[in-house]
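Provided herewith is a single structure, encoded as structure tokens, for subsequent inquiry.
What you see is the complex with one protein chain gone and the rest in place.
Per-chain numbering from 1; labels A and B assigned in written order.
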Amino acid sequence: MLYAAVAARSFRRFSTYRTATLAGIFTNSVFGVIYSYAYLALWHQRPDAGGYDATDAVTYVWIGQALLMTVALWGGGTTDDLAERIRTGDVAIDLYRPVGLIGWYLAGDLGRAAYHVLTRGVVPTVLGLLLFQIALPADAAAALGFVVSLVLAVVTSFAIRFLVACSAFWLLDQTGVRMLSGVLAIFMSGMTLPLVIFPEPLRSIALALPWASYLQTPADIWLGQRTGFGILTGLAVQALWIGVLLALCQVVLDAATRKVVVQGG
Amino acid sequence: MTLIDVHDLTRTFVVRKRTNGLARTRTEVRAVHDLSFIVETGEMVGYIGPNGAGKSTTIKMLTGILVPTAGHLRVAGLEPSRQRTELARRIGVVFGQRTTLWWDLPLRDSFELLQKIYRVEPARHRRNLEEYVELLDLGDLLDTPVRQLSLGQRMRGDITAALLHDPEILYLDEPTIGLDVVSKGRLREFLRTLNAERGTTLMLTTHDLQDIEALCDRVIVIDHGTAVFDGPLEGLHRRGESRRTLVVDLVDEAPPIEVAGAETHRVDGPRQWLSFPAGESAAPIVSAVAATYAVADLSIQEPDIEDVIREIYAGA
Partner (left out) sequence: MAETSTRLAGVRQAPREYVWIARMWVRSSLAYPTSFWILTVSSALITLLDFVGLALMFHTVPALGGFSLQEIALLYGASGIGIGVADLVIGSVEQIGAYVRTGGLDSMLTRPVPLLVQVCADRFAIRRLGRISQAVVVFVYGAWWVDWTPAKVGLAVLMLVSACLIFFSLFVTFSCIQFWTLDSTEFANAFTYGGNTMTQYPMTIFPREVLKGLTFLLPIAFVNWYPCLYLLDRPDPFGMPSWFAVLSPLVAVLTVAVAGLAWRTGVRHYTSTGS
């Protein structure tokens, strides 16, 4: 199938950046260690903050580091290619192709995410396991739920990054918007601090937004904070946001296509 | 006065290739070896050779970007890699395939920054800038960001940038690549004028042999890291044993012309092609032919320099 091929090729492409991956794993691990100690200190003072215990908190740190590249929390992924093609004008060719642009880049991004989860996801997590007390998913439901949630997180992130890349159609390039989006994502996903620690009403608002999908939801499934029916509602909210965001992507893309065709990019 | 003094210059690279799995081979590649030549002030030297011959490596060593492995190298009396910043004030470099200008800034800003960096006196800078802007037709482009310029325009900008501080030597690495015919012609004329009026020494690496024909009194041919020819352009023809062709249009058809010093290699109706060595004059042959045959018209074809070079590479 075409999209599978695109994903596979993307996987292969990212796997050539060997040194970058090693450097990245190192950095992820260093930050994992730092935040683990910081959270341990916090949970030492308040052993049940946000409904987590100390082990949950440290696990959360390492899940966060694992997901950082996989979900492309800071931005990046195949949408950067898109933004570049928009900037150079090459995207005009893509718009005339019969293959859906969104599907094309999504398939590529999933391939990339697969590579990142296997390298910069798994390796730091194993390291965290060796250095600290980490909780593992309690049962098959939790594990499976986590995997599904992770995939949904990647798709959600992709949709937002796609919209960010499309800003290049109107602005000179996506750099500024990309940074803004990354900053927002880091904070609103729970990377800076778990959303469950946020005081109300910030907590409820944050949990309802799409960024909660990136980290908080998958982590809560892993940690057993969401069980049984809770897992399904979590996944459902993620799916809902995906629907909304992908529809928005199509709308924006149509507007951009009109602009390119009429103005010549 | 000797400006560039190269003697037994050698540069080897270590190339590590990964063979299957974890094994690695280590080969030493001699990019340049035992290269020797001298360039005097005011010369226009063409530096040509096939891809991978060592041209870029030589230029990098001359400009101080690369350290030689062995040998003697002095430019303007300075050692390029050790006295890089001092030498930089006296040379200008134009890379054909990338720009040294600041991408996002208008040309004017790049020039202004260069004036400061090279410590050019404001009056001199103004004068130079005016002159080059006019000669290279940059007037309308000064406020355009470099990223919006076409290749030819950028090249002209790069050349101006390289000349603003009145360098003694100008190195040009593939300067006409990608330019259209008109631009190439204009650039060549500019460089000729530059050399004639300011005495700037020019060293030009190129694949375009028309550049050589148009600009260089002297050619150094480099192949496999060493010079296989170093001398005037005419010498190149002689060395390549190339031949000129006299095309004779006779009034009537005739059997192949026989005349001393030339060989008739083609006959087509009344037209015959006679070839003779490139170093020789056509005059005696023309007289001999005209004395014996009824000639309607004559013309002379010069040897294709491509063929000449190919001969030299093949012979080396």
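Worth pointing out:
Everything below uses one rule, namely that a residue touches a chain if its C-beta (ideal position, glycine included) is under 8 Å from a C-beta of that chain, and two chains touch if they have at least 3 such contacts.
This structure is a prediction, so every number in the text was calculated from the model and none was measured.
Of the candidate positions A:5, A:41 or A:144, contact with the hidden chain is made by A:41. Among the residues B:35, B:93 or B:179, only B:93 touches the chain that is left out of the figure. The omitted chain makes contact with just one of the residues A:176, A:228 or A:243: A:176. Touch with the hidden chain on the side of subunit B covers residues 13-14, 57, 60, 63-67, 81-86, 88-89, 91, 93, 95, 98-100, 102, 104-105, 109, 112-113, 116-118. Hidden from this view is one chain, which touches subunit A at 17-20, 22-24, 26-27, 30-31, 34, 37-38, 40-42, 45-46, 49-50, 171-173, 175-177, 179-180, 182-184, 186-187, 192-193, 197-199.
What we mean here is this: only the chains that are shown with their structure count from here on.
The centroid of the Cα atoms in subunit A and the matching centroid in subunit B are 54 Å apart.
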